[in-house]
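Okay, structure first, notes after.
In this view, the complex is presented without one of its protein chains, the others remaining in place.
Note that the chains take the letters A, B and C in the order they are written out, and that residue 1 is the start of every chain.
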Amino acid sequence: MIPLSWYLIFAAALFSIGLFGVLSRKNAVAILMGVELMLNAVNVNLIAFWRYLSFETMAGQVFAVIVFAVAASEVAVGLALVISVYRRRQSIVADDINLLKY
Amino acid sequence: MLNDWLFVGLMLVMAPIFPIAALIIPRILAPKKPNPLKSQTYECGIETVGDTWIQFKAQYYNFALVFLVFDVEIVFLFPWAVAFNQLPLYGVIVGILFIEVLVIGLIYAWRKGILEWF
Amino acid sequence: MADPVTFIAQWLRDYLTNLGLASEWISVIMAALGVVVLASAVLLVDIFLVWVERKVVARFQDRLGPNRLGPFGLFQPIADVIKLLIKEDITPQGADKFVYNLAPILALATVIMLWAVIPISATVAGSTINVGALYIVAVGAIGTLSIIMAGWASHNKYALLGAFRMVAQMISYEVPMVIAILIPVILAKSMTLTDIVESQSVWYIVLAPIAAIVFLIGAQAELGRAPFDLSEAESEIVAGFHIEYTGMKFGLFYAGELLHAMTFGGLFATFFLGGWRGWGAETYPILGIGYFFIKAMFMYWVIMWIKYSFPRVRIDQMLNFCWKFLTPLILTVLSITAIMDKLLTGVPYWIYVLAMLLMNLVVLYFVYRTVGSYARKERQKVADPAKVRVNFPVKASTTPTQVS
Partner (left out) sequence: MMSPLQVIFILVSAITLGAALMVVTTRNMVRAALWLVLALFGVAILFVLLEAGFFAVAQVIIYIGAIAILMIFAIMLTRRIAQDPGPQINSTWPLAAVIALAIFGLIVLFIQGWDKTMSTPPALPDGFAPLSDLGVALVSANQYLIPFEVASILLLAALIGAIIIAWDRK
């Protein structure tokens, strides 16, 4: 059978790749994709912990449900922001959207 | 429980084999004489004008947005439906409430004119 | 010898055990054999469906249809396949080659994958996963993706526009359709399709006729068939997302669409018509296969009937119908069904069935009234535009008098 640590290491790798995407990509949609990868890594962890450590209680699964809902909300609002910014500035390069910096 | 998924997993591996085979046979049998004119993209018989990446209406996005939110809600009602026998009446009503909250969203989108196509 | 399928499976299992294989590997081999047999059978039916579809549409349009090749033109689809196999494949300029080739494969493979969970008879069901109903929705979602891949990879405006329309339509109608699936799940208290079939001592079309109708409409839209064939509207965007596909690649899309229609017939039969259930199907499971295919083919014929009888709707009408009519309607029915099911626990089954049927009929009556008055208003607007203000909302101040 598969040891729990394999899942945890896999999730850590997925999380790091997502983080790299978030930090390095210019395109705002690509940044959202990175965030999705990170949320997925969290979900893998939650389900793995549920299965290995406490399958009698549903806490892990319920948390995963909430993560799904959060991911959906995040994408909906994030992409709406991207489209709105694109309409005004004709750009979705994250570095260009710096009005709030000053 | 994993035994149930064995069939699905094998299906996942083997189902594409049939269409892939159907695509490989013409590679052997069919003629292949491409020329630039033949491989032009189709546009009502005239030459292709402009870029393929035309701008799309934002409405497509709006519908996808409403769909996404509804989809998430409905999927999480399925375990509730399976557990129906173990639920008291108030559990059922709470589940209904869960979906009715979204109806507010639908009404809002409707009022706001998101669901119009123009 | 009541059940040849189980008999053959048992014989094979014994044979493999005698060869000295471990029991896990035997189940893997048996499952693999099952997949091969099921997929080949489904694809054989698919080739036959080309003939069925052409023959039926011909009769609807008062023609004869294919009648030259073999008896009743039965060999026509085989000739079609040979033609497609030796036809030149053209890859359009600027296409994304890998995605372009992947899309038709996915389109057909996803439809074959749907059959993994459909119970064909009492003893023949590929898999009994506990999330069967959602599995169908999930596989359909990958099918949606294959369309957007095809449209994007073709590097053609019409293809992309067709794909966008198709996807907008599919995701819109997925909402009422999934809720319509949720209602049989509530009635059966299980997502496993075998359980859903087994709990239908009374067909669910009696308990939930509105859900059945909504499922049928959703299936029609999901398939992109008339009246929802905006995605391939020949007069507007030529053929939609598969405009640049030739030869066998187009053939795969075509075969996928036909098989998808038939599969939706099978799903309708499973959810609402009792699947393989019928007289003597429990004792002689082989009869169940026959019942299942008769029901599936009947529903496939209904889908074709709708397709060849209705004109195409406009995109705004299509979306309005989904979001402003079907979704509120099915949400209402879902709520009432859920509460009634809970309140009616413990009553005799026939009262339960009657109450459900009655509730559906009452809802249908109100729907009929609402739609009728809406249609009257619309007709009035067209007939006498001066009376009604052009902009919405139309005030119901004038009593509807004359219908022209």
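The criterion applied here is as follows: contacts are C-beta pairs under 8 Å (C-beta built on N, C-alpha and C of every residue); 3 or more make two chains touch, one makes a residue touch a chain.
Fair warning: this is a prediction, and the values are worked out from it, not measured in the lab.
For the omitted chain, the shown partners it touches in the full complex are A, B, C. Per the touch definition above, the residue from C:Thr6, C:Asn67 or C:Asn130 contacting the chain not shown is C:Asn130. Not every partner is drawn; the one left out touches subunit B at residues 1-2, 4-5, 9, 53-56, 58, 60-62, 64-69, 71-73, 75-76, 78-87, 90-92, 94-95, 97-99, 101-102, 104-105, 108-109, 112, 114. Residues touching the missing chain, restricted to subunit C, are 96, 99, 129-131, 134-135, 137-142, 144-145, 148-149, 152, 160, 164, 167, 171, 174, 191 (touch as defined at the top). By the touch definition given at the top, subunit A reaches the unshown chain through residues 1-10, 12-21, 23-27, 29-30, 32-34, 36-37, 40, 43-44, 47-48, 50-53, 55, 58-59, 61-62, 64-66, 68-77, 79-84, 86, 90-93, 95.
Assume only the chains that are shown with their structure count from here on.
Taken as a contact graph, the chains are arranged in an open line, each linked only to its neighbours along the path. The highest number of C-beta contact pairs joins the chains B-C.
Chain geometry summary: the mean Cα position of subunit B and that of subunit C are 14 Å apart. A separation of 33 Å divides the Cα centre of subunit A from that of subunit C. Looking at subunit C, no residue sits in touch with two or more other chains.
Shared contact sites, meaning residues of subunit B that touch two or more other chains, fall at 71, 75. Chain contact summary for the complex, subunit B toward subunit A: residues 58, 61, 65, 68-69, 71-72, 75-76. Listing the residues of subunit B that touch subunit C in their complex gives 1, 3-8, 10-12, 14-16, 18-20, 22-23, 25-27, 29-34, 36, 38-44, 52, 54, 56, 59-60, 63-64, 66-67, 70-71, 74-75, 77-78, 81-82, 84-85, 87, 89, 92-93, 95-96, 99-100, 103, 106, 110, 115-118.
Taken together, the subunit A residues at the contact with subunit B in this complex read 65, 68-69, 72-73, 75-76, 79-80, 83.
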